[in-house]
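The structure under discussion appears below in the form of structure tokens.
For this view, one protein chain was removed and the others were kept in their places.
Order as written gives the chain letters A and B; numbering starts at 1 within each chain.
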Amino acid sequence: MTPTNQMTQAVPTLTLSHLPPVQSIWQLRFEKFRSHRLAMFSLGFLILLIVICLMAWPFSALLGIDPNKTNLLYRFQPPSAEHWLGTDDLGRDVLVRLMFGGQVSIAVGLVATLLMAIVGVAIGVTAGFVGGRIDAVLMRVTDCMLALPLVPLLIVLGSIDLTKIGISQASATSPLFVFLRIVIIIALVDWTTMARIARAGAIQIRDRDYVRAASVSGANGRYNVIVHVLPNISTPLIVASTLTVGRVILLESTLSFLGFGIVPPTPTWGNMLTNAQQLIISAPHLAVYPGLLIFLTVMAVNFVGDGARFAFDPRSESGKSH
Amino acid sequence: MLRYVLSRLSQAVLVIFVMSFLLFVLIGLMPGDPIENMFEGNPSLTPELIGQMRELYGLDQPITLRYWHWLMAALQGDFGYSSLYSRPVLTVLGPALLQTGKLLALTLMISVPSAIILGALAARKPNGLVDSAIGLFSFAAISMPNFWVSLLLIILFSVNLGWLPASGLPMTSDASFWLELRHLILPVMVLVMFHVGPLIRYVRAAMIETLSADFVRTARAKGLSEGTVIARHAVRNALIPMITVLALSFGHLFSGALVIETIFGMLGMGKTIYDAVGNIDFNLALVGLLLATVVVLISNLLADLAYAYLDPRITL
């Protein structure tokens, strides 16, 4: 049979007016996320918490409170107009320290997760897209990392003397360095989760026909990774990142509690609990607030992650998409 | 089967060697100097003498060579002395391993059955009331800082109620079983909380998947009661992969044990490593960490083998 011009009849132009309005996958997902009430509530809580923690500067300036200034005459003060949650064992304002501590804890969570996402995605996507020996090595390394006891490893990393690797004493003890150090050591032991997810995603997308079609038109590996792979693996990565933020906050607080993370006077929710054990009889309330805040924050982060997982789950997505 | 075991075993050995080198380098970066630590406060220690001592102990050699010497000695069973305890490190770590072993064994005996029961209960009616309650509980358990839970339990059970000891487990062998158990109650409670959260979520997901599988529908169609279907068919199939999940959680559990032993003053592996790092006891920290790694790797290996043995689909 040879094609003839009756084809124009056989192929009527379609109209799309019956379709729902144009919606990207992100719009659909956001609507689904909004229907997850616990996740929405948790997101609201986290935003509020971050805003409150950021209010630490104006708040302490207004009340004239220095979060790190010790005053042994004002130890264990009960809540008052000046010290809303009272003072700790060194006479410092608990509320202001909680606010500043929250900044540090949340910042460590976000920055370390960002670092892990960048490193993990770079390594994971390379391994998945290139394959071969790089891939085999990565898989072995991540297999091992997955099984190792992290906290013992972290306290060794946390106790490393930076002057032994050529960093000056002054910079090694500067607050920024202390912050970066904890971010880096946590990222160092925990990047593999992200790398595994990125690798699995890259392998899946690498063999999609739209990537092949782009290659036929002359796309190179870099183009395909940036234009096709990364947007399409963003879903599992966002879910994993959210859960990672919670895990990092827990790890940081554990390390700081044990004295190998961020050390006083810089407050974090973890190191505010370091002395709590000795004070359990005299001031048990001091053990409650920081831990409660860690708990609520991590829980809220996990709920947001759960909401994201729900919103991104293809099985609950209305349109069929791969 | 033998080939599989051998290949996994050789892999594990390789990992242990690589880890031992990495740890050797890392531990060497801890603050302080082994020689100065050894003679701390000794006024007769002149710089020349330190130099001589370094030479004597080979500390002026490159790190790879030092590692080689350490490895050769270690392979002959000489793991060095603990500067903190002034004893060979193995005599310190032996009892510590036993202590942690007790803690972990008790924890597993409680966390695994309760995770299976709670996970299966939640899976019976996904998104029902029971499922939501159990889900909330497991989320809370995952999100709780374990050191904080420890503090709260101490405040409640030791300080306010005075029921249970907060610390001070005697390390003598004549301590009675019940005394030891009383000391273990709180730590085990915290560790179970720490361990059970992810396990519940895993069991629930696995059960939901299994309950919708064809062979379960067949079992139901045969007229078996729901209880029999869940107990005989679903649980068994859902739980074989759980061995892997359990094994992977071992490292995690060990991390928890370190924190909990430190708080409750139990001289287990975790507390020993913590003290060793805090007091710059190079040998003890190195061997303790390595031993922890080896234990975790072996448990992983055993889990893999058990999985391969139990899963009929894998033929080796």
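Everything below uses one rule, namely that contacts are C-beta pairs under 8 Å (C-beta built on N, C-alpha and C of every residue); 3 or more make two chains touch, one makes a residue touch a chain.
By our rule, contacts and distances are computed from a predicted model.
The complex appears with one chain absent; UniProt names that chain "Peptide ABC transporter ATP-binding protein" among the candidates "Peptide ABC transporter ATP-binding protein", "Formate acetyltransferase", "ABC-type nitrate/sulfonate/bicarbonate transport system ATPase subunit" or "Ligase-associated DNA damage response exonuclease". Contacts of the undrawn chain with the visible chains, over the full complex, involve A. For the chain missing from the display, the contacting residue among A:F30, A:W57 or A:Y210 is A:Y210, taking the whole complex into account. From the set A:S42, A:S159 or A:N232, the residue in touch with the chain omitted from the display is A:N232, counting the whole complex.
Remark: the omitted chain is touched by one listed residue; of A:I52, A:A200, A:A219 or A:L292 this is A:A219. By the touch definition given at the top, subunit A reaches the unshown chain through residues 1-5, 7-8, 10-16, 19-20, 22-25, 208-210, 212-219, 223, 228, 231-232, 319-322.
In this section, only the chains that are shown with their structure count from here on.
Between the Cα centres of subunit A and subunit B there is a gap of 25 Å. Chain contact summary for the complex, subunit B toward subunit A: residues 11, 15, 19, 23, 26-32, 139-140, 142-149, 151-152, 154-155, 159, 166, 247-248, 250-252, 254-256, 258-259, 262-263, 270, 273-274, 277-278, 285, 288-289, 292-293, 296-297, 300. Against subunit B, in their complex, subunit A makes its touches with residues 140, 144, 146-153, 155-157, 159-161, 164-165, 246, 250, 253-254, 257-260, 270, 273, 276-277, 280-281, 284, 287-288, 290-292, 294-295, 298-299, 301-303, 306.
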